[in-house]
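What you see is the complex with one protein chain gone and the rest in place.
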Amino acid sequence: MWRIVHQFGSPPWVYRFCDRVIPWLLPITVVALLTGSIWGLLFAPTDYKQGDSYRIIYIHVPAAVVALAGYYVMALAGLVSLVWRVKLADTAMRAAAPIGAAYTAIALITGAIWGKPTWGAWWVWDARITSMLILFFLYVGVIALFEAYENKTVAARACAILSLVGTVNIPIIYKSVDWWYSLHQPASIKFTGSSAIDASMLYPLLGMIITFYALFALLMMLNLKQSLTEEYAQSAWLNKRLTA
Amino acid sequence: MYFDSVADALAMGGHGAFVWGAYGISFVIIFFVLLRPIMSIRTLNAGIRQEALRKQSAQVAQENAS
Amino acid sequence: MTTALLEARDLSVHKGLRQLLKDVTLCVEPGDLWQLAGGNGIGKTSLLRSFARLASIEVYGDLSRCDDVLYVGHSAALKGAMTPRQNLKYHPSGLCTPTDTEIDEALAAVGLAGYENALTARLSAGQKRRVALARLFLPSGRLWLLDEPFTALDVAGVAVLEQRFTAHAQAGGAVVFTSHQSTDLGDLLSVLDLEQFRGD
Partner (left out) sequence: MTEARDIDILHYCRSQTVRQLMLMVRSPSEVVNPLLFFLLVIVLFPLGLGPDPEQLSVLAPGILWVVALLSNLMICMRLFVDDLEDGSLEQLAMARVPLSIAVLPQLLASWLASGLLLSVVSPLFGLMLGLPLNVAPVLIASLLMGTAIMLLLGAVGAALTVGVQRGGILLALLILPLYVPILIAGTRALNEALQGGDPSIALALLGAGVTGGLVLAPLAIAAGLRVSLEL
């Protein structure tokens, strides 16, 4: 067990791992992304209530789901860095934040675009969109805090604490926003949550969710590799690897 | 395909601009998020290789001198 | 656990990407007076703060020390809106709960008799420094960690402080302080030149 932990904490090992996986994962993810999009855009049947605008679901929902999961990934890395002082966990935390912010941005933008044909307004204070907006601010907060510190070791510690505080708060924020929404507006059209979604619509959705997870993993590895290259530019192992 | 024609697929029942726009913007964002680390790794690696070469040639020069 | 008040083994202190000090090994026994010496920027204060455990994120290695530590840093933790007496009585380190007489005696010892109830904001820089050092004359702390204790003190003040160091060491305490000037502490003093630990 300790050896595994040790391996995950060893920069050369992780660098090699990323180096090996990325060439496979990158094309797979891109192909899956294109396939899923085409499936959702062209082959899935039309929703009888919303018409074709519902097809945004295949990008909006996966982005929203994985964005939330991404925050937990980041907080977990923060916890590892706080408890075991694994330097690599700092790097992982730093790698996750911009991806999460990008995912929340996608969810927000697609949500706004979806809102226009559905409700006739670009911005509707729907519970999911509002939660996503707050999640976006939480991500931006972590990134801004990291940038604010000059000393990056200290910055990582600060971000770890912040992301843990955020993790405790996210369920409360989500619940409270749901509560607020249900009191102010009786649910009319929900983006998701209808259990009677047809399989022909569901499968592309599931496929896209998995693809977005894979994309998250891919981006995580790319960012990790980038940070490691930056941090260990002077080290013997990296030099040997690159000049060999 | 669900749609009868390419024109139908592009129109999306009148919502074409929204649907295609949403996908387009999303892909642009994904593209940039992907590209950023890849380009950065490329520049960093080039820098490291160059540095290594410089050191190597300096070493050779030193050996030749002595 | 030994009787040592502070034991550091192979301590390395970093600052961002730079390693300030490495392999610092030091054992402070009761009765020791240690001066951390070295040029500007070598990391005297950083090392002292790591001894105090005020810096820990960028410190690697083994460090054990007693709990009963008095630390006086560059800034004196004095509030201008309070009098010297109140500043000492309600000091946030809370190391001791001194009585008013003890406080007055301590203030007298650093030459501030008559200023007990003046507003600290009205005191001069040297006087403020003395208020901060008056803590050393209160019953507090076995291990003293002092950052540049002699700055902003006149000759008489330095002499008083040196006497106090010696008395503290003889009573079984220990002092670790940073300073780049030499002192008259005699053979009790050991000097740790940080130059030998300079990091890569």
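We call the chains A, B and C, going by the order they appear; numbering starts again at 1 in every chain.
Everything below uses one rule, namely that a contact is a pair of C-beta atoms (placed from the backbone, for glycine too) under 8 Å apart; a residue touches a chain by one contact, two chains touch by 3 or more.
Note that this is a predicted model, so its numbers are computed, not measured.
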### Task
Can you pull out the displayed chains that the omitted chain is in contact with?
A, C
## Note on the structure
Per the whole complex, from A:Ala69, A:Ala158 or A:Met201 the residue touching the absent chain is A:Ala158
### Query
Of the residues A:Val21, A:Leu42, A:Leu76 or A:Ile173, which one touches the chain left out of the display?
A:Ile173
### Message
Counting contacts across the full complex, list the positions on chain A that touch the omitted chain.
### Response
82, 134, 137-138, 140-141, 144-145, 148-149, 151, 154, 157-158, 161-162, 164-166, 168-169, 172-173, 175-177, 179-180, 183
## Note on the structure
Omitted-chain footprint on chain C covers residues 52, 54-58, 67-71, 73-79, 81-82, 86, 89-97, 139-142, 167-168, 171-173
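One rule holds in what follows: only the chains that are shown with their structure count from here on.
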### Query
Once you find the CA centre of chain A and the CA centre of chain C, what distance in Å lies between them?
48
### Query
Where the CA atoms of chain B average out and where those of chain C average out, how many Å apart are those spots?
55
### Query
Any idea how many Å lie between the Cα centroids of chain A and chain B?
19
### Message
Counting only residues that touch at least two other chains, what does the list for chain C look like?
### Response
none
### Query
What residues in chain A touch two or more of the other chains?
none
### Query
What part of chain C is in contact with chain A in the complex they form?
14-17, 57-58
### Query
Inside the complex, what are the residues of chain B that reach chain A?
1-3, 9, 12-16, 18-19, 21-23, 25-27, 29-30, 33-34, 37-38, 40-41, 44-45, 47-49, 51-53
### Message
With touch defined as at the start, can you tell me which chain A residues reach chain C in the complex?
### Response
150-154, 157
